[in-house]
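Sharing a structure with you now.
What you see is the complex with one protein chain gone and the rest in place.
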């Protein structure tokens, strides 16, 4: 591992060291391509295998086999000759394939012949009343603390929402001796019928037994309430109580830590800022990049792999990473491509890994009221804009997310819409009687993560201060 | 075929302002915008409302416009976040101050009094954060800034309320003159009118050329950056005399850094490719001049596509070739403040046949003789 990039230009820059990025970088570097793998975190693994090389949780059964499966890929990439840069934040990527990086307070620009974006997923916004109160966090946040620091939530803990991660986190907390007062399942029961046509492949997928076992494990050790149709966190200065409704019955319970989760969505900011065309996915209810069967985007030379290409989970991500890597190797060093499994083989492995997904996608579509909140709920956490503010702006004439910025600054804070963008799209679509695809999304801009003025000023000037743009 | 009194192509601040002013004079225009109002330069520029440091040929228009800015809420029912804290041109050396002195004297000789020479003490009073070594500069006290997207949207909305037909999301095609009328196709709709206004910004040069009036014009995309909130430390908009830097802090604490460094525009897709090495220069200048900014973070950088003419002055006024055709484009990185005034002037030219605001030197005819160099197209 290095602390600054060793070159100004690479054959391939892989962005993100989760399942897709690790798999891709191991292949491209193994094929002899100059490969830079950059990642924002302290160590490799992405979210799913976070802190796999450093976790204090050493007893294997606690985090489970799927977690430790990542070790082999980390070993592969470390042996592959790829240059690995951790704690490097990518703040810019454009169609000339120039990457802006920030490492330890200094900024750098590097060039690539190909880019593999493996920026993964983030948790879907869960805008309920009070979700900005201290003590309300995502389930993913709790899992991150559990994996990387062996930290367990303390006090009266409630886990609310739906989806595989919710159950996995609950199981992990309980296995490690943590306490959960209550699990509130918001899964929309009406989805069961709609998901039925996708059931057969799901029954033969690994998701089925693992999922059932996990839910059973959690139910055996804590109280679970299903059919939850509303949630509201309350408190003064921090979360103190959670009001919820299930089966028409309203309840309120005291709470110190509320962990929310309703699935994950692609982290599209960098791809969108680079100009990659995206489409609205009506099933996963999010934006996904338009890709060809080899993972190449609408911007020549930029490939997208992993959950950033559409949610598929860790093993799908590994396969997509390999497919993208193979396409890159074929383009830059065809003779090395001959040694690899052919595209058809990789594609059929991917199809196998994707089995059962369609069922989960429909089953875990979050209900409308958890995606399109009532008026008083904060939508944009950075600029503290409520759903009412947005509806009023629509009434005034704001037609889409970009026009809305002029009225309410939504999406203009540091998170750049990551925690409000989907809500804003769906909310405006509903308010205007349009589809999300018609409403569109924020036009995203570099820096996709804020950099300090000092960092930007530190950018080495170099002799090639005038940028030669030869592409397109 | 829908009959209107005028067809305006381009939903930037200029097209929208002309639409509003034509409506106020009792006409019913149709406004055609291929994206949405304010999608490009009009919605994403620095928002400077500036009479300061303008070419003398456009000063009367700028002064006319300033009067409209000062009652903008009466015109478009929205304050457009317009604030008047002055604009200050900072001289960093004695030499630069001498140039400022000569400039102010020149304007006074022409009868313009909006620019005022200031010494080091007054500069320090207006901009306490500025370096002690700066000997003075120029202030234009009525100047200020507004929200460009909000302003352009407000003009578009007002035009609609006053009866203009507004079409967004589809460009005007098949621009032609038949039977003494201008006709255009917008998707499946057809419009005709005796008047056609070319307010198409970065695309205005193409329209003019297509109608036989080529103008030397290039497509440019000036870059801007905005920071996270920092403590209030500067009220007026600040421009450096000697370096490419302009600087403005909003009421919410965020700071806009501009100055005219250019991105690479892609007119076909509407995208721009930022040049971080140039932005680095801006960042370094700010870093040196304003220590308070050193810990600030850059939250976003962007560039808006617009047209810059060969002489950096807009093309404003009737066509030199066609009856009923008017041009209003090529504002060359400084058209935002002119928007309200240019729309008012354009409405007077169209409806009254003349305007009291001197716009000599801005007409398209200036490029016609002697024969102009071929117009550069596309990317500069």
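Details
Going in written order, the chains are labelled A and B, and every chain counts its residues from 1.
In this section, a residue touches a chain if its C-beta (ideal position, glycine included) is under 8 Å from a C-beta of that chain, and two chains touch if they have at least 3 such contacts.
Everything that follows uses one rule, which is that contacts and distances are computed from a predicted model.
Remark: of the listed names "Ring-1,2-phenylacetyl-CoA epoxidase subunit PaaC", "Spore germination protein", "ABC transporter permease" or "Sarcosine oxidase subunit alpha", the one matching the undisplayed chain in UniProt is "Sarcosine oxidase subunit alpha". All shown chains touched by the missing chain in the whole complex, by label: A, B.
Within the set A:47, A:284 or A:315, the residue that contacts the chain not displayed is A:47. Checked against the full complex, the one of A:11, A:94, A:123 or A:296 touching the unshown chain is A:123. Residues 40-42, 47, 51, 54, 56-59, 87, 89, 105, 122-123, 132-138, 140-142, 144-145, 148-155, 176-177, 237-238, 256-257, 267, 381-384, 413-415, 418-419, 449-450, 452 are the ones on chain A that touch the missing chain.
The omitted chain makes contact with chain B at the following residues, 228-231, 252-253, 295-297.
Definition applied: only the chains that are shown with their structure count from here on.
Here the CA centre of chain A is 40 Å from the CA centre of chain B. Every residue of chain A that touches chain B in the complex is listed here, in rising order: 92, 94-96, 98, 100, 109, 275, 396-400, 402-403, 405-407, 409, 412-414, 416, 445-447, 450-454, 456-457, 459, 461-462, 465-467, 469, 472. Those residues of chain B lying in contact with chain A across their complex are 36, 38-39, 43, 147, 149-150, 153, 156-157, 168, 227-228, 252, 264, 266, 269, 271, 273-277, 279-280, 283-284, 286-287, 293-302.
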